[in-house]
Structure formats: structure tokens, C-alpha cells
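What follows is a single structure, written as C-alpha cells, with notes after it.
The other protein chains are all here in position, but one chain of the complex has been omitted.
So, chain A:
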Amino acid sequence: MWYLCMFFHRLLDYRKAEVESLAELFGYVGDGLEWKLPQHHHPDSPFHFVNLPSEELARTIANRSILIKGIYEVWGEGGSYEELEEAIKNYPDDRKLPYLTADSTFRIIVDSFGKVMSFQEQNDRIKGLAYIPFKGRVNLKSPEHKFWLMQTDDYGVSNGLPPVAQRTIFFGREVGAADRKLLPTYQLKSRNYLGPTAMDAEMAFLMANQALVKPGKLVYDPFVGTGSILVAAAHFGAMTMGADIDIRVVRDGRGPDCNVWSNFKQYGLPAPVALLRADNNLPPWRPSLKEVFDAIICDPPYGVRAGGRKSGGRKLLKGTVDPYTVPDDKRTDHIPSTGAYCLSECVHDLLDVAGKMLVMGGRLVYFYPVLREDDSRENHFPEHPCFRLVSSSEQILSSRYSRVLLTMVKIGLYTEEIAEAARIKHLEFRENHLKWLEDGNLHSSVFASTDTQLPATGDAKFSKEPRRKYRGKYV
């Protein structure tokens, strides 16, 4: 059955991907969901129709989601209130009457997109629905049935919202809505232990949804930092495990009540089953261990706000001096130096570890930066023979660069041959597309002054239609 899905007007590129993931999480089997747009609506419109096999599934998806404002069974839609009345009257009674009975309670909510309606106007609109035979009692606090009158107007394109060709009005019964109360509870500003790149709560929950996190699953973050991603996974019931190369971050934090553990305690969540200091470049897992994590979720260091590090001193890695030996008497307290870890190598290691350590069907969810001038990026996300790309969702961070949330699913067994093939493929990929990822190039592009930036990008930049950015709503 077709349901109307109204999204919060945020993170537009993430909306459908979230619904598709949640459908799969709650048992939908199939080749993706069917979607259609209301007539004359722009793809960025908050209104989308989605075909779901049952109301139960629609409700479960909506309740778990972060970006769905509501899912509705539409009783009528129209370009004017006359058309709407006609449509509602024509909607079959056996779909309507069970929700209008005398022993039920209900309320009607008037909502508009792109314009503000006064209280008086809302009341008038509700009175205008008198042709619907409501028999139940009104209950504003906890009604059994919520009905929504939603209107989007032809407000012109100048106000920074997606263009709507003409007015549309929907009337429908709410099937389910998101629990946005999560977000104020988990917002970063009230979290004890934060780092410079802590993942904001909304995005962390979205990542957990993309990773199909549910109770009893084991979720791993190889760049755990302050644990902001694992907190979201733990909220959805997963067992969590995290590693970081910086011992101060994972072990010490900022004191006994301000560390990764305290971030879980703060919300009454079970602590991670393991935190360790390890290097993703040289993972310390026993060789016979494989297919143990149900999901790997992370935000790799891509060298813009935080740079990656790996084992081995800088000089040693470049081979300019003889291998350095730590004297025996200094071994116990020795702090090994680390070298730069460029993103292309980091992503290769991540895919390799994920290929080996994820269960079949397990998901790898991670952010990958792209320069916005780079036309060719659509087809050039990292690949691995063990994985299929499920979705890619862009979030624009500045006029220079975006980050893309990549969701991949493991579809092939990991073998030594495949690992070698992946390594060679990655070298080609790096040769052809990733020059800007090497040694701080991304950092320079993001922070270069405009004078030096312009001549390098040339005219192509101006001929290409830029991605719309609605009042920062992509951000």
C-alpha cells in the first residue's frame, strides 16, 4: 500500500536511504522500496509516497527513524480545498469509518510547509473538515488517532526552499512518527566527554540505522575517539567495541568522570564490551578470527579537522634513517612515535579489516570526504570485491568539500586472493582518482585561499549546475 512519508527538511540526501535501511532491518525483503513524488513536487520536497507491504512495518520504520516526521495513510489530496473534499469523500468508507467511531478519541493537526498559518487559520481549516463524519471525542494529549492536514504552497523559489509548482493539500491518518526526543537527550552540548570531531547525535543515530543496529549485535568502531558513534549503537541495544590509536583518548579522557566510559554511564547505557588502543594499519586480531562483527561504523580521520596516525616513526617510514631500536631498559614506558596515515591508505585498511571481520550481510558505514569541484566523484567511491555499495548520502560541509556517508554490505567471503586483488585494485584507484587524498592535499584544498583556488578549477566549475543548498539544510 502507498503511504505518504513526510520528512523533516534536513539531510535531504539521507532520507530515503534511512527508510530503505530500516525497512530491511524490520524484515522487508526485496530489491529496494518503490517511491513516487506527489505531482509537480521537486525531488527535494519533504513529501514522498512510499509503497510498504503493511501498516505495521510503516509504523515500526517511522518510530525508529530520525528523519521521518510522519507516515500517513492519505485519505485525500488536492490542489484546492474543494478538490480535497471531493477526494476525501471518494475515499472508501471501509478505510475511514473504523477510525471515526464514537468510542474513539482523535485530534487533527494542521501543518504547513513553506509558510506559517495563524492559529485562527488553522482552526478554520479544521472546521472546514466538517464533512468528515467524526463521531469520536477530541483528545489533544493522547488521542488514539491523529489526523493531519498538510499544506504546501506555491511560495515561489526565492525563499530558499525547494520549488513547488502549485499548492498541494494532503489529509491523512498518522500511522507512525519519529521519536525526536532522542536528539535533545543525546545532544553533544550536554555530553561530558567530547573531542574535536565528536559525531553529532542526529548523525550518529542515522549511522546506526544505516548499519542495521539492533539488540545483541556486535558493533565495532576502529576510530572510536570519545565514543560518540558507539553511544548511538548502544542506545539501539548493540554490544559495542572500539579502538583508537591515541591512548590518552580511550584510557584517560579528562578524568575519572569524563572519559569514554562515562559517556555511556551518562545515558544509562551498557559500557562497551571492549576499548583498546590499536592501530588500524596493523590490527592486533588473531589471524584465525573472522566474521565476528555485525557492523563496523566509523568516521575515519581524513586529514581536515583531524589527521590519521599509524605505527612507525616518520623517519622510519620514509626509510631515511636506519631502523630505530628501542633500548631494552626504556621499553616499559616507551611511547612509540607514529607517522602520518593518509586517507587512501586508511580507507584501504578499513575495507580490508571490514572484509575479514564482518559477518556475511554485515554492514560497513563510514564517512568519505569529497571535493565539491570534483565532477567525477559519483562513480569513484572506494570499492572492494567483498562489498556492494548500498547507499551514498552527501552532506555539504563547506563550499569546498562534502562528506559522503557510504553504506556497504558484505556479500562475498574474504580470502587471501580477494585481499590481494583488492589491494591491486585499490592501487589503481589511488593512482587514478585519489591524488587529492594523499598527504594533506585535501587539507590544502579545503583551506586554500580563494585567490589560489579559482584559477585551478577553471571555467568548468561555473558551467556545472551546483547542488542546491537550502538554508543550510544539507548541512
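In this section, a residue touches a chain if its C-beta (ideal position, glycine included) is under 8 Å from a C-beta of that chain, and two chains touch if they have at least 3 such contacts; residues count from 1.
Note that in this section contacts and distances are computed from a predicted model.
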Should one name the undisplayed chain from "ubiquitinyl hydrolase 1", "Calcium load-activated calcium channel", "Ribonuclease P protein subunit p30" or "Multifunctional methyltransferase subunit TRM112-like protein" using UniProt, the answer is "Multifunctional methyltransferase subunit TRM112-like protein"
From A:Ala17, A:Val110, A:Met239 or A:Ile396, the answer for touching the chain not displayed is A:Met239
Just to verify: which one of A:Arg254, A:Arg277 or A:Lys425 makes contact with the chain not shown? A:Arg277
Among A:Ser112, A:Ser311 or A:Ser392, choose the residue that contacts the chain missing from this document, as touch is defined above. A:Ser311
Considering the whole complex, which of A:Pro43, A:Pro184, A:Pro336 or A:Gly412 touches the chain not shown? A:Pro336
Pick out the residues on chain A that sit against the missing chain. 215-216, 218, 239, 241, 245, 247, 250-252, 270-271, 273-279, 282-289, 291-292, 311-313, 316, 323-326, 331-332, 334, 336-337
